[in-house]
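As you look at this complex, bear in mind that one protein chain is not there, while each of the others sits in place.
Right after this comes chain A.
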Amino acid sequence: MTNVAVHLEAQQHTLQAHVHDALASGTTQTKGQQHPIKLYLVVWGWLFVLSTCSYLVDYFGLHGHLRWSLILLFMVLKAGLIVAVFMHMAWERLALAYAILLPPVLVLVFVAIMVFEADYTHLLRVLFFAPTA
């Protein structure tokens, strides 16, 4: 009984997906990655704007949390534009996009671990290796 239900459901999904794919293939590429040159030029322009912004953060000598959050914001936006448009990840199948994009996210866990570890090491150095004047 349940098997039949699952089977039917799966068929329904396949049908829906088929319609979806047919629609999608009309708009995206059928042969290689073909996108209008204008799109690349627009992204190029934005990368210039974002790089200028991040340079201005340093030029005007912003400090503290404002500086760090702006640097990270511009960095993430630039990286996103490059991966999504220049490297065509936006048009790739999800099976590839998730396989490539999810693992680097795990690096953030490593970052968190090392932040704790570094704080601890710093504390030990301050406590026990401070120069005795």
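One rule holds in what follows: contacts are C-beta pairs under 8 Å (C-beta built on N, C-alpha and C of every residue); 3 or more make two chains touch, one makes a residue touch a chain; residues count from 1.
Assume contacts and distances are computed from a predicted model.
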Listed names "NADH-quinone oxidoreductase subunit N", "Peptide/nickel transport system permease protein", "Formate dehydrogenase major subunit" or "Cytochrome bo(3) ubiquinol oxidase subunit 3", matching UniProt entry of the absent chain: "Cytochrome bo(3) ubiquinol oxidase subunit 3"
Positions on chain A where the hidden chain makes contact: 13-14, 16-18, 20-21, 25, 30-35, 37, 40-41, 43-44, 47-48, 51, 54-55, 57-59, 61, 68, 71-72, 74-75, 78-79, 82-83, 85-88, 92-96, 98-100, 103-104, 107, 110-111, 114-115, 117-119, 121-122, 125-126, 129-130
